[in-house]
Each structure stands twice: as C-alpha cells, then as structure tokens.
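What you see is the complex with one protein chain gone and the rest in place.
Chains here go by letter, A and B, matching the order in which they are written, and residues are numbered from 1 within each.
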Amino acid sequence: MPISSADLVARLKKGDLRAASRLMSRAESNDDETLSSLGAIYRAAGRAHIVGLTGVPGSGKSTLVSKLVETIRKDGRRVGVIAIDPSSPFSGGAILGDRIRMTNLVMDEGVFIRSMATRGSTGGLARSALTAVDILDTVGFDVIIIETVGVGQDEVEIAKASHSTLVVSAPGLGDDVQAIKAGILEIADIHVVSKCDRSDSNRTITDLKIMLAMGVNIAIKDRGGKPLWQVPVVGTSSETGEGIDTLIATLDRHRDVHRTTELGEERLRNIAEYRTFKTAEDLLRSQFYKSTNKRIQDVVEQIARRELDPFTASNDLLKKIAF
Amino acid sequence: MSLPIRVLLAKVGLDGHDRGVKVVARTLRDAGMDVIYTGLHRTPEEVVNAAVQEDVDILGVSLLSGAHMTICPKIMRLLKDKDAEDTIVVVGGVVPDEDVIPLRDMGVKELLLQDTTPKEIVARLEKLVQERGPR
Partner (left out) sequence: MSTLNKMDPTQLAKQLELWEDTEVSAFLNKQPEREDEFYTLGGFPVKRTYTALDTKDIPIDDIGLPGQYPFTRGPYPTMYRSRYWTMRQIAGFGTGEDTNNRFKYLISQGQTGLSTDFDMPTLMGYDSDHPMSDGEVGREGVAIDTLADMEALFDEIDLENISVSMTINPTAWILLAMYIALAKRRGNDLNKLSGTVQADILKEYVAQKEYIYPISPSVRIVRDCITYCAENMKRYNPINISGYHISEAGSSPLHEIAFTMANATTYVEEVVKTGMDVDLFAPRLAFFFVCQADFFEEIAKFRAARRVWAKIMKNQFGAKKAESMRLRFHCQTAAASLTKPQYKVNIMRTTVQALAAVLGGAQSLHTNGMDEAFAIPTEEAMKIALRTQQVIADETNVANVIDPLGGSYFLENLTTQYETKIFEILEEVKEKGGTIKLIEEGWFQKHIADFAYETALKKQDGQKPVIGVNKYVEEDEKADIKTHPHDPTTADRQISRLQNVRATRDNDQIESLLNKLLEVAKDETKNIMPITIELVDAGATMGDIVEKLRTIWGTYRENPVF
C-alpha cells in the first residue's frame, strides 16, 4: 500500500527531500488524493525567490544555470532547479538532457534538480512545473530556478510564473537579437548575454542595449513616476565565471525591489491569476478527457461525416462534464 | 491519463561505451517514456542522487567494463540508504553468465544484455513497472 499524499506532505514540511521528489511525481499524475494535498503545499510555500530562465537553443542555458547555482551556493542558500525539455510530439516520450550540464551539482545536498517533459503543454513550461516549484519552496529551498524548454518561440509564460525572469542570448547565433526573433524581448527583467569569453559578445550586448533604449521596457516606474527597475544587460561566461557574481547581485536587487515596492505586489497578483487560470484549464482538460472518453468516438464519427459540427459538439460535451 | 514511465540511464565508472545506452534512450523515448541520461563517467553516489531527485521508476545502469560486481552492490546499498529501494534497477551491457544470478540476488530486476531487441527492452521494462504497481 503506497504512502498517502497527505503523509508525504507532512514529511515534506519537515524538509524530507525524498517526499518532495515523490510528491512531484504524484502531482504529475493528477490523482484526486494528491490534488487535495497540493493546496496545503501551495499555502505553505511562498518564501523562495523564483527565477525563470529562458533563451534560444544553443544559448548555454543549462551551463549558465549550473554556474549560477554553484555560485549562489557559496553564500549557503539552497537552490532548486526545474529543467524542462520538450516531449516528442510523436511518441509522447522525451529525452531530458539538461541535467548532464549540471553534473557538478549532483553531490551537493543543498541542490535539487528535477527534469520535466512538456508533455504537450505549450509556452515553454511543463504542466506541473509550478507545483514542483511549490514543493521545493515548501521543503525549504531559498532560490528556485525554472529553466524553460528554450525552443525560442513565444515562451512568455515563464514571466507569469517567476518573480524574476532572465532572458539569455549568446553571441554568434545570428545577427539579430535572438530575444526579438523568439518574441521574448519584453519579458526580461534581466537580459543575460552568455559566452562572454568570446570576442563577438560585445556586439550582442550593444545590440541588446540599443534595442532596449529604443523604447521597449526601458524603465518601470511607480505611480509617482519614480523609476523602480531599469532592465539591465549582464554579460556572463560559464567558462571563466565572469559576470556570474554580478548576475546574482542583480537578481537579488530585483528580488528586493519587488519585495519592497508595488511592483512586487502586482507581479504576485499576476502570478496568482496565471496560476488560477492555468489550474482551471488543466482541471477542465483532465475532466473533459475523463468524462468524454467514451462518448468522443461517436461524436468524432459524426463530425467526420459532417452530420455534426465541432462547435455544437464541443459545447454539448462541455456541458456534460461531470465534476 | 497515465504517466510516462520515468527512466534514468546511467553510465557508471570509467567505461565510455555509449552506443548501447544511446540506442536504448532513443528506443524508450520512442516508446513514450521519459528518459534522463546521466552522461559518462559517473560515480554510484551521483547516479543514486539523481535517481532519488528524479524519482524515476527505473534506474538503468549500462556497464561494459566488467566492473558490474563492484558497482552494482554500491548502487543497491545507496538506494536503500536514500529510502529509494522501490526504484527498479536494470543492468545493460556485457555481463558474463556466471554473474547473472549474483546480480539478481542483490536486487537487480532485469539484465538487458547485447542483442536484446528494442521491442523486447520496452516490453520488459513496462512489465516490471506494471508488476511493481502504483507507488
């Protein structure tokens, strides 16, 4: 008889990491007993600084995360990492490879890395990524880094899920500012240019600064017009370690500005709103599948033959969802 | 919705032969599983830590260096120490026949040796998870 999720939550609150990893699995499975425990976890969480990190493939995200975590650990803060990789659209399976670039962290008891697959969810996050964040928060991690898929297309959801969002660009991946191409320039609280040991990195930094100066998001002001946060560009090198300390200091400064000003209150409300919609959507989807499972074949047949249309059919199916 | 089986594939020790482990990784992904790969030259401690954090259903250890009788007992002991005994341990690679029974005795659930077909690997892993039941 497997241990109940409620018992696992009790262990979680005492700092049990094994309970944390098991609860993350349970959270993905959406079973009713676990769902009822997730609320308790959410309510217990709320202390950690949640950092989102996104950027196009090849920008060196995982290596940067590794270096970042290693450096944050030096001041004793415990760090959790949620690393997300895409699922195969064909088989639904995935090879989760980010962890390999974080190998140097695996023997550190103050670091917890969890790999997740998107499993059909879009926007760069895995469906239960935020639940995993709550779990790590509750079990006592001080900083939690979410590394998105990084396919580089509209991965804007990370900004609605984190307190501070890093957008990583790398020199030599193309002439345009990659964040623009990927449609994620505006979501950055901090821009990072990785691989700054390379000679062409200055150009990428300059390009980004020009972009920002051209008016996108240049400074966030409070109601009185006082600038609260100006989006900085930080150059880093995972090779030499250059810029990592600056990046951490900038992250901490961003966290403090948020904790002490109306900027943070607004962000927290946005996150809450996003969580609520997202959770509702997930519940709806899973209930929809559960309760329409049997009926759907018939309906599909009819729609295919054009005896029925998808609009009417969907409307009917939604009304029949059993909660 | 049933969840994909989570598998950690590990290369432990100094052995760098990764042809097999890569074929298995692709096979399992194409069968709908989530596969985490440790990369080469890992220690038993690193592998078990990863298995615990990732809460995998299966830990697959790929070994072609002949060091399995040294490495496997360490892994089994560490899993126990970390309260992760319910992880299904599977060994792949080159293992002489006379070591098969000692490995099973120490808790290795399955041996996937050379020329096991992709389909068979998938079938055996699915069966192992099914036999274990929910956890």
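In the analysis below, a contact is a pair of C-beta atoms (placed from the backbone, for glycine too) under 8 Å apart; a residue touches a chain by one contact, two chains touch by 3 or more.
Not measured: the values here are computed from a predicted model.
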item: Touched by the hidden chain, restricted to displayed chains; value: A, B
item: Positions on chain A contacted by the hidden chain, ascending; value: 95, 97, 100-101, 103
item: Contacts of chain B with the absent chain, listed as residue ranges; value: 13-19, 22-23, 25-27, 29, 37, 39-41, 43, 65-67, 69-71, 94, 96-97, 113-115, 117-119
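FYI, only the chains that are shown with their structure count from here on.
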item: Contact footprint of chain A on chain B as seen in their complex; value: 1, 3-4, 6, 25-26, 28-39, 42, 45-46, 49-50, 52-55, 82-84, 134-135
item: Sites on chain A touched by chain B in the complex; value: 2, 17-18, 21-22, 24-25, 28-30, 87-88, 90-97, 99-100, 103, 106-107, 112-115, 117, 119, 286, 289
